[in-house]
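A protein chain is absent from this complex, but the other protein chains hold their places.
Per-chain numbering from 1; labels A and B assigned in written order.
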Amino acid sequence: MKVVALGCDKSGYPALLRWGEKELLPFEEVEVFSIPCLGLVTEEMIFQILENSDALLLAGCPLDSCHNQKGSRGAYLKTKRVNSLLQEADISKKVAIAFVTSGKIGEIEKVSEEFIWREK
Amino acid sequence: MSKLLWLIDDALPFPDFLIEEMERNNGWKIEVRYWENKPDSFIDYDRIFILGNSLSFPQERLSLLSWEWGVNPSRIQVFPGEEVRIIFPESFLSILEKFIVRSLSQPLFPLEARMVVPENRVLVLPQASPALEKSLKERGIDTIIPPPSFSLRREGVNFYLSPSGESVGAVIVLPSEEKKPPVSFSSQIQDTRRLVNLEFMKKQVEENRFTGETIIFILPKKGVSEEEWSQVFHLSWLLAQRDRAEVLVLVEEVLVAGEGLEKEYRIARSSGVIFEKVDFSNLLTQPTLDMRGIEVELTTERDKLRQRITANWLVFLPERNILPFDLAPFFRGDKIEGEILPLENPNISPFSSGIEGIFISLPGEEEKFSQVVEQYLRKGMVREIGRIEVDEEKCVLCLTCLRTCPWGAIEIEEQKKKTRINWELCHLCGLCTSFCPAHAIEAKGLSLEDWISVISLGGKR
Partner (left out) sequence: MIIAERKPIKEIFSFLVPGEKVLVLGCGTCVTVCMSGGEKEARELSSLLHLKGWEAEDSTIERQCEPEFNLKAKEEITHADTIISLACGVGVQTLAEYFPEKKIFPGLNTTFMGMPKEQGLWEERCWGCGNCTVHLFGYICPVTRCAKSLLNGPCGGSKSGKCEIKPDRDCAWQLIYDRLKKENKLEVLYAIQPPRDWSTSHYGGQRKMIREDVRL
């Protein structure tokens, strides 16, 4: 299963890197990128990424401590929307979003578990 | 012939033969330098490449570097060498070359990294407060008196008043607050005269002893200042230690003691004061039969036990709610500013309203507040001018971006029938770009293709 992971400069990306350092990741392939803020993510980008991968994992600041106030929230709303469109269209790909800080990566693990279960 | 600069450090060696080969194959002139020996002037280079990793060079740092070096931000690129070396040790060289070719083929956007410093003057709304003015003056900041009628508009990072023509670097809002008890107390409870406030208790403790009595403090989760916390710790300790009284402090949320308060908290605890987290919604109070005390029924979060305690005294601190402040009468901005409240976001400076340059002063915290304002006015910030831009052709003036921008950095430019980004306020969060329904806003160099560049040739694991 191929997963693309996108993290914001401030918290998501550092957290993803720490997660990536762990020995056993549940996916065959993971690509990790950084962007200045999750607020830049558009539905179009998400679809473009999904054309070449099975799932997208977004990692950003927690909703009430986003460095840009609403960047994480914007990405959260878009994730919800894309997932409901994908579901309506019966497409089995998925987008997940994890709210993390560079020190706390627990949610990434939790959220990626969902992907594993789905694959099974 | 393209002149390229590579900045490297010891972590990633850059073989010489590689340089010669690339120069030969592509006709480039490459200069490699260690950070400690970086050149004095950067303006001659077509591109400046940083060999490092994306983690150490977030967008913010790149903006700062482009300002320091006086170059167009789109000339500086980070090549995530760390990552590439780990994944593709064999293809490192060819990937590096492809990266350079791609960078050179991209257009240079007309950008500028600018250090923006607000004016050293503030406006206080709705009217000045002497305490605040004094505090600000001590830090060398002038306050201007709001004229009887004026309108404010944004000019870059500053605010401009009409018709007086003055400008200020920040606007400070003094909101009003409402106080109410943390728990509702019936009039009967009040009749016992055993329900008191902190001031009263402080005085009483000086004059009387409370030997063997039970005193309960009730603290709300919002609006208790550090000063008040300190007083509570001190009083409770005194009562427990000096008078051997039974002291219980009830809070709605787990204490997050500020600096310096940790010690006081521990002292209070070690002298026998009990601190309990309780759900106030099922806290009940009733006067005792002799009306000389108050019975308190509560459930502790810790062990979920329902307890009933008879207190001789109940000391409460009021919950203080800041009321939203309506900016509309003052600020004739394009965004309907509406009501603002302090943001409770630990990653954004305290007392922020969300709108850049508008601060909300909270009562009792003038010192800390003026320190924050001073920092804002002095420090200055590097902003990328031109990075996010609205395309006049495509903009339908739907105002989505205006309403979406958390910092208030977007205005309507009616002559040209489009909205415009105020680059001195723009934080590059990209929300306007991603929400624009007409695809009219571009974040130059920050789109999907731009940052999923090199590494998408393979995988990271």
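By our rule, a contact is a pair of C-beta atoms (placed from the backbone, for glycine too) under 8 Å apart; a residue touches a chain by one contact, two chains touch by 3 or more.
All of these numbers come straight from a predicted model, not from anything done at the bench.
Touching the chain that is not shown, out of B:158, B:312 or B:400: B:400 (per the contact rule at the top).
Where chain B meets the chain that is not shown, the touching residues are 394, 396, 398, 400, 403-404, 436-439.
Although one chain is hidden here, its contacts on chain A can still be listed: residues 42-44, 47-48, 50-51, 85-86, 88-91, 93.
Assume only the chains that are shown with their structure count from here on.
Our note on geometry: chain A versus chain B, Cα centroid distance of 24 Å, whole angstroms.
The part of chain A that touches chain B in the complex is made up of residues 2, 9-10, 13-14, 17, 20, 25, 27-37, 39-42, 45, 48-49, 61, 64-71, 74, 78. Chain B contributes residues 54-55, 58-60, 343-348, 354, 404, 406-407, 427-431, 433-435, 443, 446, 448, 451-452, 455-456, 459-461 to its touches with chain A in the complex.
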